[in-house]
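Of the protein chains in this complex, one is absent; all others appear in place.
After this line comes subunit A, so read on.
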Amino acid sequence: MPPSTCLRCLPIRPAPSPRPVLLCHIALPPAQTAAFSTTTNLSAAVAKKRPNSHTGPPKRGVKALNIKKTQRIKSGRPPAPGERKALRKRIVLSNTNALEVQGMPDLSDKNITDASLVCRVVGIPGLVVDSLRAVEAFKPTQGWGLFRRPAALVRKETLQLGRYIQEVETAEGKKTIRRVVVGERGSGKSTLLLQAMTMAFVKGWVVVNIPDAKDLTIGHTEYGPLFNTNPTQYVQKTYTANLLSQISKANKAVLSKLQLSQQHDLPIPIQSNISLDRLADLGARDPDVAYPIFQALWAELTAPSTKGAVRPPILFTLDGINQIMRYSAYLSSDVKPIHAHDLALVRHFINALSGAQALPNGGIVLAATCESGKPPSPTLELAVAQSEARVAGAEEVPQPHPYKAMDQRVLDSMRDVEVLRLKGLDKDEARGIMEYYAASGMLRERVDEGLVAEKWTLAGGGVVGELERESVRMRI
């Protein structure tokens, strides 16, 4: 129904009269026109809507997921550079919890050829322990840290080494014995080298030890060419300086009594009657002159003995010979791999081992293979097999594979070197070392025939490393 009154006839709102605003604007300065408003809410920022099911998905570019990363809280002092490695390579030679073994004899210069000591564990005298530590004869993986003091089992091969030492000392024309110790992993090769060094120290010999040949060839130490050499040889001067410091520290008692007797062409001026340990110290202090001083020291040690200056025999040992019977990780200037025998220190050892460089005052050159993580060196294996066949007087000496490249330099260096093969302990030796374990309190079982047979068998026929692993280290 339409309204009774006409809509158009209704009174409407009067039109706004023209305001005098313009006048005000003109009259007042702009600063006073600040708006006073009661509508603060309108000028405030709009509160964000919390997302719910009606708001839909988040807009593009908006970070919807907010995950805080967990902060790693670092507490305490971070380890200093090299501290963690030092902890890993630390050598502990004593366990104060272990029991002292009563009646254990010490190795001395009197009893190194004593056959009654075979199958017994013999202690290493304290002064020699310091020297052995200086030449890095102890390895971090060996079990020295489980027992009260360093001691080692005298096995048949140890007695054989003692006889070698006696042989060298009593021979008419000074004799040099050269051997390579081979054997499976854990068979005691490094420990045999250590025992040889122990005997040499108690006998007053000079001991030069290259603790791990891997350090020389894997490219971890600096190298540089040696001038006037053909083929070019390479010198590792930092390693040489370190070696000189080890020689000086370990043999101080012997070297301090020996004096310089020859004229040497050295880059630094030295006193004419300087003692040999101070000469080695000079080289240890400055890597740049280390190699010439090493050569001078070697020349002094191998100088023929006179009435006034008696030079002692030398024991020259190297562990891990399979690392130096191949190409090294170094590159020459024309980017060809350098053969390990072209490294000056390695060549020095190889010359002594092969007999190319004689030891006029007598001595023993010993090398041991290293079976853990060993690089392939088929030529060395062939040379070892040939040497064993030669000594055994076999009809047929193993020949190189006709279709495989052999390293002639390796074969030449091993041409007349004998091999000392270490096998497992026999039952008596195993019993001797297990009784030592029990007396130290490390093996909590009664050592009888049954237990020895059990452990000996589980150790792969008396492999001494395995024997220690299963009976002392509880490695199941």
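To be clear about the criterion, a residue touches a chain if its C-beta (ideal position, glycine included) is under 8 Å from a C-beta of that chain, and two chains touch if they have at least 3 such contacts; residues count from 1.
Convention: contacts and distances are computed from a predicted model.
Write down which listed name, "Cyclin-dependent kinase 4", "Anaphase-promoting complex subunit 10", "Methyltransferase-like protein 5" or "Small ribosomal subunit protein uS7m", is the UniProt protein name of the chain that is not shown.
Matching the unshown chain against "Cyclin-dependent kinase 4", "Anaphase-promoting complex subunit 10", "Methyltransferase-like protein 5" or "Small ribosomal subunit protein uS7m" yields "Small ribosomal subunit protein uS7m".
Give the residue, chosen from A:S53, A:N66 or A:T96, that touches the chain omitted from the document.
Considering all chains, including the one not shown, the answer is A:T96.
Of A:V129, A:L146, A:L192 or A:V410, which one is in contact with the hidden chain?
Spelled out, the listed residue whose C-beta touches the missing chain is A:L146.
Would you write out the residues of subunit A that touch the absent chain, in ascending order?
Here the touching residues of subunit A are 75-76, 79, 84-85, 87-88, 92, 95-99, 145-146, 441-442, 444-445, 470-471, 473-476.
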